[in-house]
Structures are given as structure tokens and as C-alpha cells.
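One chain of protein is taken out of this complex; the other chains stay put.
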Amino acid sequence: MAKKPKIGVFKLTGCAGCQMEIFRMEDEFLDLIKLFDISYWKMAKRDNDDKDLDIALIEGGISTPWEIEEIKCIRKNTKFLVAFGDCAIGGCIPSIRNWIPQMESEEIVYPDPSKICSTKVHGIGEYVKVDAELKGCPPHRKTILELLKSALLKIRPRLRQHPVCVECKFQGNACLITSNKLPCMGPVISGGCGAICPTLGRICEGCFGPMSNPNASALANIFRDIGLNDEDIKRKFRKYSGMSPEFRLEAGH
Amino acid sequence: MASYIIDKKDLKILLDKFLKEFKVYGPIKPGLDSSVDEIKSIDDLHLEYKSTIISPKKFFLPPKDTLFEFKIQKGNYEIKEIVNDEKFILFGLHPCDVNAILKLDEFFSGKFKDKYYQNRRKNSIIIALNCTQPGENSFCKSMNAGPFLYKGYDILLTDIDTKYLIEIGSDKGKKIIQGLKLNIASKNDLLKKEKKCKLANKKIKKILDPNWLPKLAEENLDHEIWIDLGERGGVAGSFPCLSCGSCSLVCPTCYCYDIYDTVDLSLKNGSRVRELDSCQLLEYGQVALGGNFRKDRKDRIRHWMFCKFGAAAGSKNSSCVGCGRCIRVCPSKIDITKVAKSLWRKK
Amino acid sequence: MMNEYYPNFAIIKEIKKETINTNTFVLKFTDQKIADKFSWKPGQFMMLSVLGVGESAISISSVENDNSINATIRNVGNVTNSIFSLKKGDSLGMRGPYGTGWPLEKIIGKDILIVAGGMGLAPLYGVINHVIRNRTEYGHLEIIYGARTPENMVFKDEFSKWKRIKNSTFFLTADEITRENPFECRTGLVTSCFPMMKTHHRNAIALLCGPEIMMRFAAKCLETIGFADKKIYLSLERRMKCGIGKCGHCQIGLKYVCKDGPVFNYDDIKPFIRPL
Partner (left out) sequence: MTEKTIKVDYIARVEGQGAISIDITKYGKVENLQFKIFEPPRFFESFLVGRKYDEVMELTSRICGICPVAHQITALRAVENAMGIVISNQTRDLRKLMAISARIFRVMFSACIF
């Protein structure tokens, strides 16, 4: 058999939830250890080597100058760089503060902001080339598995970007927008979660980020029709992927 | 064939007989939000439903369907057939859905046969229920698909006040009610059905002339309305299309599917799967190297409308049956009948 | 009942390198019965599959009535990439042939103008060979073949043979010539060859295949020269998943590319070909 692919898992400005999702693949985890050479994973092992990686899963966005250096360094050492989760794609929830002046937010949180060195949060795509994106907060383990399998097969992963609506219809749910007049983000949000929230009667909050070619302005208009005001709409689009070019206008850029 | 009559309260006898021999699927909730699901007893069944969210095509063309399984061993392949021989009854389908199934029957036969669809179809028995309470979005009458059914059923029920009129449509249907003591329907009962039919017809408010729909498509390839639908909105009070694909996924005649392979982690065992797809999604027309033959939203919505008008490759086999599901499910309030009407008016 | 979705298996007999990312694979069904029964027409295609990766539509570029099937493939996607990693003697899934093919019977006695771009020569390779073999049945043969660079051209070995075909003209053109120019290519698009063309539209049929943008321009130019829409045929590319007109992806107007095409009369599909 050919050499095992070398994997590195890195964390930048994020919450480690995406890495946890790898641990949660209980059925496959032991197989994964056998099939891959986990070369760098601070959360899981002591001796880490970040040289010559085949795949790097980057969790978290970039909010400090040294993270910019780090991601550039990782890019140099990696063949296939994956933005692992929404934070790495576009900043996710930490990016909400990009709309607040930096000094202001520092002063709210820290008594002495002079020790804080932080910039606005951006996805890693702002600084380096990204080979694949695993959407989600956190990504579904199925998509992680799909990516790892395609790495073994040496093919591009099949990562669909259909809206949540598609999965909602597969589940046979009634549409929350049309039948309950609830502001569901489903029609512009990428699926992959299996429409968990709408199946339980909760609206989609948008944790998987924008789908391919979403019509965000149309959905904003629909929300307005349901009775949301402009502030509500901004808040909805500014939650998980306000920094994404697809939602930028609706998020109030 | 002969027609029979059964008291509403005796429907249990009928259903219990079916339950003994088959898996029975039927509407499980009253009203609009119903879905066709497995029925375990008469209490689960709600025949007063208006429409289901997902059309019953899911029983013949499931959202996810394994075509075959395979094993790879040292460069050799082994294909394992998937056999699904479960016989089942669809109880209480409305005429629009039965007509849609007839269209799909036609579509999946022909020169190349779809074994999976045909197999499921062969194992199914359709017990239709004439629609006496058409919903506000239905326009089945215009599309010659309802509210009453004249072909395609094995057994047909009609609600005539305290009783159901039972009509037999096929040998399959005749066989499954053999042994039941049913009263022969009187002339009066049949007259009652006629009356109900007329009443139901009157309840349908949306009217469309299906004959000029294909022509409408042909003449309006470059119409402004497609830009309105795709980007600007405002077609009879609608918002712009969201490309969410809901319309095509709930449509009883939409058949498009995607095929892909899945393997397990050993890369030795896997299966080829087909999954329901929607022409409204960007990936639908994408080819290698990022080329896309239907990149614009307006092209995609136009294609879907034309397909439902009977002016796409599926022709009559994928055209609309007027069930009204797409109108109800569209978050943007896009109404296919209103689009057709404004096309006609703007000529 | 035969299940159309099951692939049969074929063995790779030979791999010929065409360009840096294009190979011709010579394939033969492992089942002799299927191989004997197999017959095809130029312009038809096969569904090749690597199990575990997926399936892809590949046009047949064999010489007629050959027992084996040639598939000229460019390495662009997952399936083609996986096919490229296969070696001689390996097997892969194959089903077909599908599609209608070029209307070779209909155009007997006519002059033939072939306009091909890049990989588009593959589906037309069979046509050229058919015309060579039945030279007396057809009139003047004119081939215009364009590619990005001379290195990107496929079937280079055949060029000297095609230049010597009786009663024919052969133009080669490249968008740019960066390195050597072994076949005396002109520079420019395929349409730049039209003014020098010997074919007159009166008794000619034009067969087009290549990138859609090229075909659209070529068809438009041919129209201005005087070709009637009915006399132009083109072979289209669309996303295909099933190959048998069921999955719906390849719809163009009222047709399925896989079942009713991939060769179409320009007249039928003109309104549906638009900018990418």
C-alpha cells in the first residue's frame, strides 16, 4: 500500500468544536488513525510535526498578526489546505465584532486593552489559497469523512452546496416560511446538516454558511414581508457568515 | 367493472384486510400539511387531507436510492444487485398524484427502461380517493388531472356523504377486495358521485388553458419576465426566485436525479446511489473545469417552468398536473399559473 | 430484464499519449459476447466508470468496425483523473453506446465540411475515417481543426495521412504558436480559415464539434457565408449522469443531449445555445 497521507489539524481563532467533530466520529475514528498519519494535532498528541503535510485542516479564522504568519507557513508545508468549518471560511460568529470599532470591543471586555493585540476576524482565504471548504459550525461528520475518503482516492471531494430546503424536502417537512411565517434562513444556507433544526420545528439559523449562488436580497425582502425590520435582518445575516461576499450587502457592509 | 359501496365506519374492515397482506401507506394528517406515510391502523389514516407536502413519487423514485453495490478486489469488480420486492398499497391518493404517477410510468419506460422504478411500480397497488375538497392552489381541472379520476387506479374511492363508493380499475384491484362482503352500488350512489364531482369542480378557482402552454414557452424564450422572476421580482406579487429547489422537489412529475458513488473507508465496498436533484440548483448544469450550462437564475427558473408547461425534453411526461404544491411551498410566492397568465397577457 | 445502469467491464488494451493531458485508451469488453454484439456509429458515446469514483460520458473515437473501442480522454475531472491512473491491463466499467451519432447515411453524395476545436476532433475522428474508407460516396472533404497550441492537438499522427486524402483540404490553426510548428499551423481561430475554404454551401454539410463558444461562432459565420441552418450539425457537451435520457441533466430545449443527441441539427437547437 502507498504511504499513508499525512494530516495536520490546526486551530486559529475558533472554539475547537470542529476538531471535536473528528473525535465524535466514533465508528470510524479507529479506522482513520490506521489509514492516516496524524502528524500534527495539538489537541490530541504531544509530538507534532507540521512539515510536508498532505492535508491540513485549519480550524478558526485569523485575528492576530502572528496567525497570518502561521497560516502562510502552513500553506507552504501543505499540499491540500482545507478551511475546516465556518470560522476558517469567513470568521463565523467571532466575526460579528467586525462591525464594532476595535477599541470599543476591547474596552468592554478587558480592563487593560493595551495588552491585547487583535485585528478584525477574516477567513483564511483572505491570506492564502484554500483548496477545499468544509462548511458548517461545526461541519457534519459525513462531509469530513467524504473529504478524507476522497483524499485516499486522490479525487476532488463531492461537497454539495445545495440549500437546506433540499434536505428539508427530503425529510418531508412543511416549509416554515410559507406555513408558519417564520424567518427561516434555509433557502440561502448550504445544506449538509440534514435539516436538523427545521425537522424539529426550529428555523434554520444559517450555521452552514451561504449555498452556491444564494439570492440573499430576495430572502431579506421575504423577511421584511413577514414582519422583520432592517435591524433584525442585518442581525440574521451577520451571524455566521456576515463576512461572506454573498451576504455582505444584507449584513450591512 | 362493478362498483360497490361501503359505510364510512366500515372502512376499518377494508383497511384491516389490506394491512394483513401489505404494507399500507396513506395520508397521516388532516389538512394541507399531511404526508403519505405508513399506516398501522385506521386511526393513523386521515382521508380528509387536502394535499401532502411531498408528492407520493417518493415511493417510486425515493430521494435516495441505491442502484447497486459493488466490491473491488485487486482491480476486479463485483456488482451486487439490489432487490426490493416489498409489495405495498398507496391508500387515498388524490387524482392529481395518480395522474402524475401515470406520467412517470410513461417516462420511465420506453427504449431504455428504468428497472428500479418499474419494479416498485409493479409491486404497488393504488387506491385512489376522488378529491372533493380541492385546495385553493389546485388547478388540476385545467391540466386534466382532477379533481376526479378516470384512469390509472386499481381501486377508486369517492366520498358520498356517509359512504364510500368503491370502483374497481384493474385486476389487481379486483383481487385484493375478493372475499369482502360489499354491497353493489345503486344508481343513486353513482348519481351522487356525479353531483360531488360537479361540486368539486366548482371549488377550483385557478383556471388555465393547458393547450397553449407549450406554445407560450416557445414564443417567450427571451421574455423579460424571466429576469423579473430571477432577479427583480414582482411577477404578480412575487419575490425573486431563491433557487432553493423546493418547487421541483415537491413536484409529483419532476424526475431529475443525480448519480454518484460512495465507498466505505476501506475503499473496497461501495455503492452507486441516485439522489433526487433539482434544476434550480447551480450544480445541476455544472461540468468538469467549472463550466456551467445553466448559470443564471433566470435560465434555471425558465427551464423549470417550461418543463412544467410540457415544453422541455420530458415533454408531456414531466408536465404539470396542477396539484398546486409548488405554489404553496415557494417562499417567494411564485405562482406558475400567474406566470403563465402574465406571459399570455404581455404578448 | 437487462438493467441499463449496470456497467459492463472492459480491459485497457493500450494507452496512446496524444497531448500532455490527453490519452487515447483502447478498450475491449471483457465479455466476448458483448464485444461481438457491440456496434456503434461515429458520434456516439460511452459511459465509462471507475467504481467508487463515478461515471463519465466519453465519445468513441475508433476507426469503424474495429473490435476495440478507442476513447480519447482529457484529464479534467475526477473520473478522467482516475482513468488516467489506470494501467494497461486494468479494467473499468463501460456501458453504451448511447446517442444518435452523425447523420452519415443522410449526407451521402454531399461535400463535407468538418470544423473541430480541441478535443472536439474525437467524435469526428470516426467520421473522417468513414469518409476515407468510402471515399467515392462523398464529395469534397474539408477539415478545419483548431486548438489552443499545436501541442494541444489530438490525433497528430494522422495529420500527414489526412493531408493526402483525395479531393480534400485540411487546415490546421492554433490560437498561439509558442514553440515549434511541425504541422504548419496557421494562427487564429477556426473561423479565420473560412475565407479560404473550398467548400461551397450549395452541396455541403457542415459538421461541428468543439467548445460550445467555438461552435456558436463557427455556426454563425457559416450562416453568413450562406449555409442553411439545416445543413449544419453540431455535437454538444452537457452534464450527463445516466446516458439514457432519465436523469434530466443534459436537457437542451426539447431534447436530451444523451438520447436525442449529442449530434443535433443546428436548426433544432439554435435558440437554446447561448453564452455560457
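Letters A, B and C name the chains as they come in the text, with residue numbers starting at 1 for each one.
As a convention for this text, a residue touches a chain if its C-beta (ideal position, glycine included) is under 8 Å from a C-beta of that chain, and two chains touch if they have at least 3 such contacts.
These figures come from a predicted structure and were not determined experimentally.
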Item to complete: Determine which of the presented chains are touched by the chain that is not presented, and list them.
Response: A
Practice prompt. Out of A:Glu67, A:Glu133, A:Glu146 or A:Glu246, point to the residue that touches the absent chain in the complete complex.
Written response: A:Glu67
Discussion item. Can you tell me which of A:Ile74, A:Cys92, A:Val128 or A:Ala251 touches the chain that was removed from the display?
Written reply: A:Cys92
Worksheet item: Which residue among A:Gly90, A:Gly123 or A:Pro138 touches the omitted chain?
Response: A:Pro138
Item to complete: For the chain that got dropped from the picture, name the residues of chain A it touches.
Response: 11-20, 23, 42-45, 63-64, 67, 92-94, 96-97, 99-100, 104-106, 108-110, 116, 118, 121, 137-138, 205, 232, 235, 239
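As a working rule, only the chains that are shown with their structure count from here on.
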Worksheet, complete the sentence: Check: interface with higher C-beta contact count, A-C vs A-B, is A-B
Worksheet item: Approximately how many whole Å separate the CA-defined centres of chain B and chain C?
Response: 39
Practice prompt. Could you please state the distance in Å, as a whole number, between where the Cα atoms of chain A are centred and where those of chain C are centred?
Written response: 42
Discussion item. Roughly how far is chain A from chain B, centre to centre by C-alpha average, rounded to an integer in Å?
Written reply: 36
Practice prompt. Please set out, as single numbers or ranges, the residues of chain B touching at least two other chains.
Written response: 260, 263, 267
Discussion item. Could you pull out the residues of chain C that touch at least 2 other chains?
Written reply: 52-53, 77
Worksheet item: Which of the residues in chain C end up touching chain B in this complex?
Response: 1, 3-7, 9, 51-55, 76-77, 80, 90-91, 93, 237-239, 241-242, 244-249, 251-256, 259-260, 271, 276
Worksheet item: Within the complex, which stretch of chain B touches chain C?
Response: 67-68, 70, 72, 75-77, 79, 81, 107-108, 110-116, 221, 255-261, 263, 267, 270, 272, 274, 277, 279, 284-289, 291-293, 295, 303, 307, 311-315
Worksheet entry | Contact set on chain A toward chain C in their complex | 153-156
